[in-house]
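A protein chain is absent from this complex, but the other protein chains hold their places.
Naming follows writing order (A, B and C), and every chain is counted from residue 1.
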Amino acid sequence: MLTPLSDRDALDVAGLERLVEHMLAGGVHGLFILGTTGEGPSLSYPLRKELIERTCRLVNGRVPVLVGITDTAFAESVKVARWSADAGADALVAAPPYYLPAGQAELLEYLQHLVPELPLPLFLYNMPALTKVAFDPETVRCAMDEPRIIGLKDSSGNMTYFHRIAALLPHRPDWALLMGPEELLPDAIFAGGHGGVNGGANLFPKLYVQLCAAARAGDMARVRTLHAHVMSVGEQLYRVGRHPSALIKSLKCALSLLGVCDDFMAEPFQRFREPERQRVRQILDGLHPLLRDI
Amino acid sequence: MLTPLSDRDALDVAGLERLVEHMLAGGVHGLFILGTTGEGPSLSYPLRKELIERTCRLVNGRVPVLVGITDTAFAESVKVARWSADAGADALVAAPPYYLPAGQAELLEYLQHLVPELPLPLFLYNMPALTKVAFDPETVRCAMDEPRIIGLKDSSGNMTYFHRIAALLPHRPDWALLMGPEELLPDAIFAGGHGGVNGGANLFPKLYVQLCAAARAGDMARVRTLHAHVMSVGEQLYRVGRHPSALIKSLKCALSLLGVCDDFMAEPFQRFREPERQRVRQILDGLHPLLRDI
Amino acid sequence: MLTPLSDRDALDVAGLERLVEHMLAGGVHGLFILGTTGEGPSLSYPLRKELIERTCRLVNGRVPVLVGITDTAFAESVKVARWSADAGADALVAAPPYYLPAGQAELLEYLQHLVPELPLPLFLYNMPALTKVAFDPETVRCAMDEPRIIGLKDSSGNMTYFHRIAALLPHRPDWALLMGPEELLPDAIFAGGHGGVNGGANLFPKLYVQLCAAARAGDMARVRTLHAHVMSVGEQLYRVGRHPSALIKSLKCALSLLGVCDDFMAEPFQRFREPERQRVRQILDGLHPLLRDI
Partner (left out) sequence: MLTPLSDRDALDVAGLERLVEHMLAGGVHGLFILGTTGEGPSLSYPLRKELIERTCRLVNGRVPVLVGITDTAFAESVKVARWSADAGADALVAAPPYYLPAGQAELLEYLQHLVPELPLPLFLYNMPALTKVAFDPETVRCAMDEPRIIGLKDSSGNMTYFHRIAALLPHRPDWALLMGPEELLPDAIFAGGHGGVNGGANLFPKLYVQLCAAARAGDMARVRTLHAHVMSVGEQLYRVGRHPSALIKSLKCALSLLGVCDDFMAEPFQRFREPERQRVRQILDGLHPLLRDI
């Protein structure tokens, strides 16, 4: 879930409420806040606390709330984890500390030190493009021996990696294996994964929910149709900007055009200026008819 | 400067005092705390505050103290900057926010937003291996128009980049251009740079101070001799461990063997175990005669 | 297809015949020689000519033969292409020239210059890990306007890229879109691709042929079973060696143990020594019961 902001270090409180309701109305099965798309690492800690508390209050148990605690400082991860438990969140999500990259043995030891400090169960978050280091399948296999680690979100975009993790699931039938990049949502389901944690679901929650359902049902024709729409979102909307931040900017811009929330971005990023905003408007106009009847 | 730790989230206070005195006795011209070698991003904010205050008190104006404020969250950088000013530090050091990489135009705008919030002048810190994005020379050129940005530490290891920045110095004759990787300290001086910010100076401060002086004086024979020692430190000591953290672990281990400070590492890293510690001991035994007469 | 060698610059002629018959007996729908797994770029040109002629004679029209003409020198690509046509091959395969990487506009112009010189239709070969540059989807779209370009083999391992190319297929319904990495064969079929060009089919041709058939038929249970075997081949066999050459060495070693062909490797690679050979033997012993009834 995006983090609606109204200014530097200021939550767009009304926008947050509308965004939560928009996503829940679209049928999402959970919310992951303070992840990459949620600009988690860019937010001050007081703001993170406020977001956790408000989101949990708004959701009020309708779906699970997962909170990102990825941090370079161990103590700060634990602090955010405690806020999450106090606010009533359901689980935590942690990628590797992302400044100086650790080796696999160190990563595993890190998890073994972290989990006992956490008041809630933990999802691993594999995001090597941004953390420089992946959770290797051998490390994931060892992490499965820790019962309070309950799943993994893979944002590597590497389907071979995803297959390798899926091949480990018999060791932990209770695990949830989730796909980050939305273009690979059906691939993930076919490979034995359980769902997606997809940025596009902020904007078009039904599209991703129904694509997931179609893939689970093995309805290949409907998968093709819905996946083509997902590809269009990626090929059009996320290409308005350059840089890895383009996805967040595009989604915030589109949601702002739809009146859901403000498109303010946390530093060092800036919202789209008017020319990009115009292009987003045109793209939305083109996508809406396609997505109306989903 | 390394951050001596005695336990998770606990400063080695006596070790910090000995380390500061060891480095000042070796003649260093300044101290940079909370950088990469100082495990800055791995430390909790309260610990960072304590380190800043204690270091400034210990140094007590004998040399300038520079404080790293690199962060993914703007507000947290500003918070650490204010603590630094309150404690009497002399300058701040910022690398690009290091989670989601920004484009160059965004980096420049980030600096333009950051500098007015800072109570002290700022050094840029170019560290692309860890921040994923460099300050391009064009961006540095623009940053030179901001009078409160007063220098750059380049840890890219890319001498062509260093030459390109050096070629911009006529625009800001007051700037300090400093070299990160210690193997390139004489190269930096010959290229028009002003000095080094070298991890090895925690252990052998005189070696780096005198190498810098020899290079400035154009004493090529002495540069060759001292540089060969610096290469030995790198080839032997920093190769005890693997991973980018090996440099920090080796230095902490060596300083612990010398009785200067504890070798506890912040998560997700761990101090060397006994076999590596034995090798560090042997290497130190081999290096000491070489370095005795410097 | 692997290139069986008996010595430096010497074809294992009897091994080649056995390998071709082994693969055809396994039901493969075509043979691609002089690709990456075929050590194409490592072979002298006279050896490449001999391989093309012998393979075409052995196959004798039973399946199409595709010949890799990837080269850094334009004239050498054309030379190999002519040998291929003279020998009766069916199509050519070209990755980008792989020394100094070209830009996309240059790649497209290169294709536009190359195709008219070729006596046979051409497949593109996307292999960015080895050629440093991919055929971007926009470039592939333009290449589709050239009727003598008839398909693409994607060895990027990037399923999002594969989906993007699959989305272009309506422009050329006659194109064949093929998957390189064998772990992604079912994903490729589900994504609208047509098949695989998989190294493992040298050893276990039936496994890959039947996995492809199961995926086309939408028989998900059988896909799961067969894909698990493919993952086992990758997790066990291809991990005997290190380096990107491990796949070729493992396959050659296994085929040598089965009496199909020699495991000599072209420079700068060397066949497995006895310890690795023992491990390959054990792995084969473990895999054979699984694969017996496919």
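The rule we apply is simple: contacts are C-beta pairs under 8 Å (C-beta built on N, C-alpha and C of every residue); 3 or more make two chains touch, one makes a residue touch a chain.
Just so you know, these numbers come straight off a predicted model, no measurement behind them.
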- Partners of the unshown chain among those that are drawn: B, C
- Consider the whole complex, including the chain that is not shown, and state which of B:53, B:146, B:187 or B:276 touches that chain. B:187
- Note on the structure: Checked against the full complex, the residue among C:27, C:101 or C:192 that touches the missing chain is C:101
- Message: Touching the hidden chain in the complete assembly: which of C:8, C:57 or C:171 does that?
- Response: C:8
- Note that chain C touches the absent chain at residues 8-9, 36, 39, 41-45, 47, 72-76, 96-103, 106-107, 109-110, 113-114, 130, 132, 242-245, 248, 266-270
- Note on the structure: Where chain B meets the chain that is not shown, the residues are 157-160, 163-164, 167, 181, 183-184, 186-187, 190-192, 218, 220, 223-224, 227-228, 231, 234-235
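Going forward, only the chains that are shown with their structure count from here on.
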- Note on the structure: Reported most central chain by Cα centroids is A
- Query: What is the distance in Å between the mean C-alpha positions of chain B and chain C?
  - Reply: 49
- Message: Two-or-more-chain contact residues of chain A, please, as numbers and ranges.
- Response: none
